[in-house]
Every structure is written in C-alpha cells, then in structure tokens.
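Contents: one structure, followed by commentary.
Here the complex is missing a single protein chain, while all its other protein chains stay put.
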Amino acid sequence: MKEIDLNFAVSRVGECRITSPISGVRFVKDEEHVLYHSDIETIKSYLETGREPPYLEKAGPREKIYFDPVNLRCGIITCGGLCPGLNDVIRAIVLTLFQQYGVKQVLGFRYGYEGLSSKYSHEPLELTPESVGSINEMGGTILGSSRGNQDIGDMVDTLNRLHIGILFAIGGDGTLQGAQAIASEATRRGLKISVIGIPKTIDNDISFIQQSFGFDTAGSEARRAIYAAYSEARGARNGIGLVKLMGRDSGFIAVYAALANSQVNFCLVPEVPFKLEGLLKALEKRLARQGYAVIVAAEGAGQDLLAATAERDASGNIRYGDIGIFLRGRIKEHFSQIGRQVEMKYIDPSYIIRSLPANARDSAFCLLLGQNAVHAGLAGKTDMVVGNWNHQGTHVPISMAVSQRKKLDPEGWLWNSVLAITGQPRNLF
Amino acid sequence: MKEIDLNFAVSRVGECRITSPISGVRFVKDEEHVLYHSDIETIKSYLETGREPPYLEKAGPREKIYFDPVNLRCGIITCGGLCPGLNDVIRAIVLTLFQQYGVKQVLGFRYGYEGLSSKYSHEPLELTPESVGSINEMGGTILGSSRGNQDIGDMVDTLNRLHIGILFAIGGDGTLQGAQAIASEATRRGLKISVIGIPKTIDNDISFIQQSFGFDTAGSEARRAIYAAYSEARGARNGIGLVKLMGRDSGFIAVYAALANSQVNFCLVPEVPFKLEGLLKALEKRLARQGYAVIVAAEGAGQDLLAATAERDASGNIRYGDIGIFLRGRIKEHFSQIGRQVEMKYIDPSYIIRSLPANARDSAFCLLLGQNAVHAGLAGKTDMVVGNWNHQGTHVPISMAVSQRKKLDPEGWLWNSVLAITGQPRNLF
Amino acid sequence: MKEIDLNFAVSRVGECRITSPISGVRFVKDEEHVLYHSDIETIKSYLETGREPPYLEKAGPREKIYFDPVNLRCGIITCGGLCPGLNDVIRAIVLTLFQQYGVKQVLGFRYGYEGLSSKYSHEPLELTPESVGSINEMGGTILGSSRGNQDIGDMVDTLNRLHIGILFAIGGDGTLQGAQAIASEATRRGLKISVIGIPKTIDNDISFIQQSFGFDTAGSEARRAIYAAYSEARGARNGIGLVKLMGRDSGFIAVYAALANSQVNFCLVPEVPFKLEGLLKALEKRLARQGYAVIVAAEGAGQDLLAATAERDASGNIRYGDIGIFLRGRIKEHFSQIGRQVEMKYIDPSYIIRSLPANARDSAFCLLLGQNAVHAGLAGKTDMVVGNWNHQGTHVPISMAVSQRKKLDPEGWLWNSVLAITGQPRNLF
Partner (left out) sequence: MKEIDLNFAVSRVGECRITSPISGVRFVKDEEHVLYHSDIETIKSYLETGREPPYLEKAGPREKIYFDPVNLRCGIITCGGLCPGLNDVIRAIVLTLFQQYGVKQVLGFRYGYEGLSSKYSHEPLELTPESVGSINEMGGTILGSSRGNQDIGDMVDTLNRLHIGILFAIGGDGTLQGAQAIASEATRRGLKISVIGIPKTIDNDISFIQQSFGFDTAGSEARRAIYAAYSEARGARNGIGLVKLMGRDSGFIAVYAALANSQVNFCLVPEVPFKLEGLLKALEKRLARQGYAVIVAAEGAGQDLLAATAERDASGNIRYGDIGIFLRGRIKEHFSQIGRQVEMKYIDPSYIIRSLPANARDSAFCLLLGQNAVHAGLAGKTDMVVGNWNHQGTHVPISMAVSQRKKLDPEGWLWNSVLAITGQPRNLF
C-alpha cells in the first residue's frame, strides 16, 4: 500500500453538552480510530518520518451529545436509483431515534431532494416505529426517490422552516455532494443542522468504505442471472450467454458474481481495458474447446470501444454507451462473418436486482449503518457519511467519500482470483 | 361449453402381447377415459342424439405391453427454447425405463432434431439412472436443444440404424409436428417405432392439455419480475413499471402472474385486443389517482398495433414485433407530449425464467408426465402426447394437440378475476 | 368411481332482489354446475336409472344479489393453526368487497372465535384496501388465530349487535362446524346473517375440494426439508434422513413432496398401514444397496403402532402420538441391536412451513377463493364453503365438506407413482 496524504477529520455543528439518554453501553470516544493501512511497513514509514498514519474516526454512541432528543426533529431522504436495503436504513434510523434516544418527530421527505424543494408540493410522511415496522420486507423505498439536486438555498429554507435538526441523506455521489452543499449553506447561515449521509452505491465504489449496502444482495441475484445465461449457453450448440451487470466505474459486482458462480468464462470490468479483437479471438478458442461460453460485462467495461455519447442523466452522470447491446451485436456479426453459427442469449437483470429487498447480510449491515448514523447525528457530527473499515463502523467526511471512486486493483488478489477461475487471458488484446 | 366433434383415438404400432414386468399396481385399461366436458347439459345433449360425448384416453401402466423391455432401446430429444422441467422429464423417463421396466439402453440425442440428422455428427449420450440422478436440480437441458426440423427421411434412417424402439420427443408445436412426420414415415416403412411426445410450452397454450410443465415455475418467477416493476414504479413520481412476459398466442402466464402478484394495474394479452389510445387514457387516469402504475404485457399482445414483420424463426414461428419496446416508446412519447414527466422502467425477464430449474409443482408434474410417457411407449402407443385433464393423466393424438392453440376466454371467470383485481377497464379503446 | 348419493344443494338467507353493481362480466347462474364424476360409465348409470348425476354449484358473480352493499357490514375471522395464504384470503375478501361491490365496512375479528366471544374483549380491526394492501407478503395472519369454538349463542349475539351481514370464516373442520352452528342459530333466530367458509387445511384433506390453499406452498417447502435430510443421509456412512411432515389423516403433503423431490426412498402415509418389522427389513436392504436412505412420514402414519394417547387439543382433535420421534427411536434401537452403526438425522419442519407467505400458485388461488367467497356472500348464500373442482370454482354445503376426510387412494395412480419413484415395496409387512 502506498502512502497517501489523507485528512479524515470530521466536522460538527457544536459542542456536546447533553448527557446521552442511553445507558449501559460502552460509549465510543472521538479519539478512537481505525487504521487505514494494515501493513506494518507503511505504518512504520509514517511514524519514522514523524507523521501520524491515516485513520478513520470510529462510529458509535457518544456519552455526550449535541442535540436534545426531546425537542429534536429529524428528516430522512432517499435519492437516486433503487438499491436493496433503502427501507432497512430508513427503518433503522427511525427505530434508533425513537427507541434509543426518545426522539419523537421524524419526517420522511418524498422523492429525494424534490421533497425539500418548494417547487414541488410533496407532503412529507410522518415516520414512526409502527409505520416502519416491517418496511424492510419490501424492496424499493417507501419515501420514493428522484435523481438530481434542487436549489440549495431553497432546500435549506425548507429544513429551517420545518425545524429539522438532523437530515439523513441516503444516496450516491451526487446526493452526497448535495448534502455537502446543504451542510455548508446551513453553516454559512449559522443554522445548527447536522447532515449525515448514508452512502448508497450498488456498485460498491465509494472510497474509504469497504462495502456499501445492497452490494451483497446485488451479487447474489447477479449469480442467478449468470446461472440463466450459463444454462442457455450450455443448452445450445455454440451457445453464448452474455450478462450485463451494474458497475459504471468499478467492476465489483461483476467480479463478485463471477467468483460466486464459477461458470463464468469472461469477466469484463471498467478497470481492465480490452480490445474487441482480443475478446473475439479468445471467445473463438473457448467455444472450440468447450462448446459454449459465458460472458459477464460490467456496464462501464469497454467504454472506449463505444462512440462515447456525451449525454448526462438528471444527476449529472455521463450516460454510458450500452456495452451489452454493443457486444451482442459485434459478437453475432463476427461469428456470422467467419461462418460459424452461434446462439446468443443476452440478459440484463438490472432493474430486478435494484428493487429486491435486502438479503440477510445487507439487512444486518443496514441496521448497523442506521444506528451509527443516528449516533453521529445526535453527537452533532455533520458533513460526513457513515462507513465501515476493517470490521468497524466509521465516520468519513463527505469530501473524502466523494473524492474518487473506489476501484478494483488489476494487480490485486481479487482480480487474480477471477482470472484463475474464469481461465480468461490476462490480456484480451 | 359448446359441443365439438373430436376424435381422440390414439394409434399404436402393434398388438400388446407381452406381460408387463410391473407388478402390484392397478393397471389402466384402454377403455378408461376422462370426459372432456364437465357440465351435465352438454353431455346429455350428446347422449340424447345418440353420440358419445368426447373423452380422452387415460394414461397409466398397461397389463400387456408391446415392446420387450429386455431388447428395447429408447431415444430422447429436447427441442426448441428452454423451459423449466426439461431435465426433470428426461430424468423421469430414464428412471422409469430402467427401474420399472428393466430397459437397459437409453440414448440422449444432442441438440434437438440435429441429433437425429446425419448432417451433424453429434454423438448421442448414453443415459443411465446414475447419470441423470440429480440433473433435475439444474435448469436447461443436459441434452442441448435446437430449433427447427431436419429431413424426416434422414431422421428415420438414424432411428432405424440405431434400433430405436421408442423416441421420446420433448418440444412444442413444431417439434410435435416433426414427431408426427417421423411416426408417419416409420409406419410407411413398416418400422415398429413408437413416437411419444411430451408437450413443452411455457405459454401453456397446447390444446386439450390443462397445464403444461414449466408454466407454474414461469408464473412464479414472473411474479418476482412484476414485484421489481412495482417497486420501481412506486419509488418514483409518476413511475411506470412495464413487464413483458412470455405468451405469443395466449396470455396465461401474464394472467397467472397478475393474479399471483396483485399489484398489477393493466394486464395485456393476445386474446383481448386494445387500442393504444385506450390504454394511454386509462393509464393517465391511473397515474393521476395512484401516483404510479404497473403494466404487464404478454409478448403476443397488441400485435395488430405493430407493423407486423414477416420474419420467421428457424422453427417457422412468426417473429413477433416487440410489444414491450413498442409500448415503452409510445408511452414515454405520449406523456412527454402532454407535458407530464414519467419514470418508465422496463423489464423483460424472459431468459431468466426459461432457464430456471423446475419448482416443486413442476418437478412433481414432470415426473408424472415422464412416467406416463414411458407407460404409453411400452404399450406401443404412437403419434401421441401425454397430457392431463381434470386431474388425470391422458393420451392425446398429436393431430389434436397441434390442431389449435389453447386460448384464454375473454368472457370466462379467469379473465373476469383479472379485471376485478387489476381494476383495468374491460375495454381499452 | 363408485356411485354415491350426494346432496350438494346450497342454502341461502333470502331472495336475491338487488341488481349487482358489477357490470361487464359474464354472471354465473345458480343453474350452472360442475359434474362430480368425470367418467362416462358412472354418468350413464345414473341417467339410465333416472337419477341426476351429482354435481356442484358453480361459484362466481350473480346478477341479482341479496345484500345491499351500501349498508352491508362484513366480518372476517381466521381460526386454527397457521397456513400459508391466510393473509392473501383476507386481502382478497376486503379488496373484492370494497372495489367490486362498494362495501365500506369490514371488521377483522381477532384471535379466531375468541374475537366473537364476549368473554374476551378483543377489539376488532377495521379492514380497508389500504390496511390490507401488502399483507400478502407476510406469513401468518394479521388477525391472529386461536383454536376451539366459543359459545354459539354468545357469538351470534355479537354478530347481531355489530350488524354483521356476512361472516367469512377461514378455518378447518372444527371452524367450519362452528360456522355451521352459527348459521343454524342465526336462521333459528330469523337473523339474515350469511356465513361463508373458506376451508383451510394444509393437509389438503377436505372432501369435495380438489386442492386447499397453502398446500402447494407446504409441498414446496417440504421439498427443501427432504433435500436437507437427503444431504445429511448421503453425507454419512449408513446415513438415515427422516422427515416428519404434516398430514394427520391424509398423506397428500408427504406424497407431493416425495414426487417433487425424488430422493425419497420410503414414504409413509396414514392411508397405507405398515408394520415396523417390514419397514426395518426394507430399510436394511436399502442401506446395504445404497449406503444411505431417506424416509418421509406423514404425522398420521403408523398411528396403530403407537400406544394411542387419548388426549385431545383445544379444537377437539385427537392428539396423535409422534410417529417421527417413535421411528427415530425404533430405527436407532434396531440397528444398534443388529450391530450396524447408522447416522440418524431427524427433521420436523412443521412450524417453518405453516408460517410461510403463500407462493405464487397459492396466492393466485387465494385470490380466486376470496373473490368467490364474496360473490357467494353477497348473493345471500350461507352455510357453505367455496371450493374448486375440475378447474372451476364451486360452492359446497358445509355439511358435505365436513362429512368425511379426503384421502389418498392406495390403489390409485398417485400412490402408484410414489411407489414407482421411491422404489419402496408395496407392502411393508
């Protein structure tokens, strides 16, 4: 691991002067940290040059808190595309606010940032332990969602008008940048509004966070789709099963699914470039040897091969060319040209995956995230997200979380394992 | 039920002179039948005019059989698209041949009718109870499949050369017509080859057969896809979830899935025509009232609305225009024109459904079909399929089975139940 | 099929004078029937002796109804043990009452018949389309349940005091007998209260009803338990996997699960007696040949082998001796005596099965039952249950439904299929 200069200091809206109503737990101190690196050489090199090795603040209940639960009103929003576990996080936040802190008022804003905008007249939902009791059994989000940001000043006006003390924002990069802007504007106006993000990315590509919620459920369901492609491919002479999976910038879902369903012969990810000719040649060989082949492509793979469309969606993300449709066409074309008949089956399970309820692991994980988000909010932390690192809950400043995408290391053990099990050549050129 | 003139007489390759090796079972006689009609008025009207009411021959083990199991060699082929349960049927046939009759040689021909053609050199698989022992846990077909027929004379040559006594053909309409042609040609040549079809149609549209294998599994998985569409739709402002399901000529899967997942607001099937304007108007109302809507369309629905493409696939089926893509486009266009922003999510779960392993019901059903196919084959029946009617296994001549598609009755209780639960208008004009 | 003298006439509380608010459907007439028998010989023999062959009244919407929906108040109760689909039936009744007939008041009585008794002060729930909208995704019953009947007069007092027009009672034999008593007492008092039963028996043992709701889900989950037993058995030297399944008087679940998971070697059901010695001898042989064995026992199997306990549960059912525990003990004992070490794994999945949400088939079926129950109730039918026969919804008088248990025919095709696939001897003596 290389040394990097990182600043993991977390902001807060004010001093913690109130005694937590929670009793009987081991409180976590702001001075407790989790080391970012886990190899002794790197750590020694920091220490020998008189620098502190980077570490992340530990999440958990604080003995002194900032907000008085009795008068506190909180808000929750969910933004962007669906992701398994959204309802679990909402539920965990509401239950923890009510049952551990005695908070009595929680508003669920509708349809993402639209719910904070005066342009729309979405009435917020009153959330209670009863109303959220079994929402975790349903996919989607009971609050609704939308893409894109709204006017920051307008949203802060709404928060102020409704006396919101803590805003919990569940969403991806764009959402977190919005949350950061809201936190800044609130600070600028001298408002004591804490903004806590719960990072949502089914692609698992948020930096400084080991795993994001929904990722495990996505990988499990992706395995089902791959199994379908494999069955179709194996059932036909020269059958080719092609599955497009989520993963705009990072191939973690494709990799996870390939490891979990070891019938995959080619795994294409954004981090590892390939040439069409290389893929086609290797595919020919595989078909000749095995009679069928299974290909998994992350949506961001091979983007250089497509004429990049300059479009952006409502959240400002570049709309990617569709690698699945592209490969389907080119592969069929190629084999038709060389006079070999293939049977191509193409599967794009994206929406089915996104709208699933969370599996057991993600459910448990969402609960921990929601609990930690509440502890952080009550302690007056702001402009941060809750995360996890080396099996510890952590606090990460939004600026760090959105600073770069987490990516697969093409030299690392994970990608090596994929190459080993798929048997695909390291270089598809 | 209306009176119809039906001829359910089943052919056989010769006299049954051999005593069945099975003991201790109640044998079924050729004279046992299942009534086709189940209302007394129709039956009386047949009897009063001196005609026999139509009935189907009952399936089951016969006391006297035609083929001597000791010297019998059988073949199995699977044709056309994947369908849950193919491996279950193969397994049931092999186990029943070996364990109940003591047959010792079963060949699994590869890739559908290609496996019987001399043009391809696909080596058949030797099938044994050990080799098929747990294939039912896997989706697809271990034999592979292909679409389309091969030269009939060539295929009969192969069967003759390999001394096949009974050919079990698992497939849809095209396959069964091929099976019929093989049976005729064999008869013409004086060959004692029994051809038994096991009708495969995930759409459940084979006549005189109450339910076809794989249909139940398909409906169950379709429910998952609809649930995804529903979650997506509900999670967005003016969200529209659109699911395309199998069903070229008959809407049974769409109907079953709509009844099983009662979040569907519009169910579109081939049997019930609609106009685009009618659908759009009703959809507007539904969005206004409910905030989101879920649409399920069988692939054969609204084909008159599309410019029919004259293409046919390798099996000779007309390639349908894609109603899902069509509706997705037109609905978006319409709401864009009237200035209302909608969020459209389109799901086409077809391949995932087709490649699933059979669920419990289909597994049990495939076992019964396979057992009955073997009993029929050993008894020298030919040119027929095994089916089921009013909870009895039956024999149906191929000519009857392929005479017409089974279709949903737009006046019947089933469609009424769909209208009641979806709340969609009876006429979308 | 043998001739039987059956009286399927359904009672009603009064004349139907009100025009149904439903439009655009094909109404069903009281004169429409489904034949009970489906073989021509039996039907002819009835006709030749001048008798009508027995038939069941068809279910469905009537053109004229008895109750005025505007003023109608309905009640629902769920009684006895859990069964997959209870919430689906509740939901279907509520949605159909509100959406098809415009009924506005539906009470959900709590904890079975306790909810109608003045001894308990259970407040009924107000049920609306909103409150039942997604209860079908949860197992159990939102109303709660209890076993046993309460004082009939007291319960009729409650119904009268609350102005209940139709009582929908979902439950088994005991519940239906209670429903019958309530209907009689109401008639005696001249009260116009319709009592409609929806028969609940996970064992599928109600007469004149082809399949009961929850049975399919139960069979599917039972397959999982058997698979576990099979894995355990196969994984050990002389491994024996023993699964006890539901089925007090009828072995349908055990049979269904054995057909769906064809790894079962012995299937023991109440309808087919066996001796312990016979089973042990056959088991020895099986172990010697196969190295492991899987046994499935319905809870009512081999009851003569146990010292019958005379206990009865709160519903008045005889408490059966536990065949699973009995067999586990005796088998271990036996092999220990003959000096052969076996590994016995015993699985009793009962509660997990009973509390599942309904699978797709059961969900769709519960919807149809609920719709038909409402149509029957509105038409003033009473003292009856909704059922199904030869793919048609039917009305069956409670007296017929509870007259005897439906049982497996040890000579029939279903049991033959089980013997064929398990390979167990026909006689275990």
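The letters A, B and C name the chains in turn, as written, and every chain counts its residues from 1.
Convention: a residue touches a chain if its C-beta (ideal position, glycine included) is under 8 Å from a C-beta of that chain, and two chains touch if they have at least 3 such contacts.
Not measured: the values here are computed from a predicted model.
Asks: Decide which residue listed in C:E232, C:D249, C:E299 or C:D383 touches the omitted chain of the complex.
Replies: Once the missing chain is taken into account, the touching residue is C:E232.
Asks: Looking at the full complex, which residue from A:C16, A:I43, A:I142 or A:A297 touches the chain that isn't shown here?
Replies: Residue touching the absent chain, from the options given: A:I43.
Asks: Extract the touching residues of chain B with respect to the undisplayed chain.
Replies: 134, 137-138
Asks: Given the full complex, what residues of chain C touch the hidden partner chain?
Replies: 82, 111, 114, 138-141, 144-146, 224-225, 227-232, 234-237, 345-347, 349, 351-352, 354-356
Asks: Using the document's contact rule, name the residues of chain A that touch the chain not shown here.
Replies: On the side of chain A, residues 24-26, 28, 32-35, 38-40, 43-44, 47, 52-53, 55, 60-61, 91-92, 95-96, 99-100, 136, 210, 216, 219-220, 223, 256-257, 259-262, 359-361, 363-364, 367-368, 371, 390-393, 411-413, 416-417, 419-421, 423, 426 touch the unshown chain.
Here, only the chains that are shown with their structure count from here on.
Asks: Which chains, taken as a pair, are joined by the highest number of C-beta contacts?
Replies: Looking across every pairing, the one with the most contacts is B-C.
Asks: If you average the CA atoms of chain B and of chain C, how far apart do the two points sit, in angstrom?
Replies: 29
Asks: Could you work out how far the Cα centre of chain A sits from that of chain B, in whole Å?
Replies: 42
Asks: Which parts of chain A, given as residue numbers and ranges, touch two or more other chains?
Replies: As it turns out, chain A has residues touching two or more other chains at 138.
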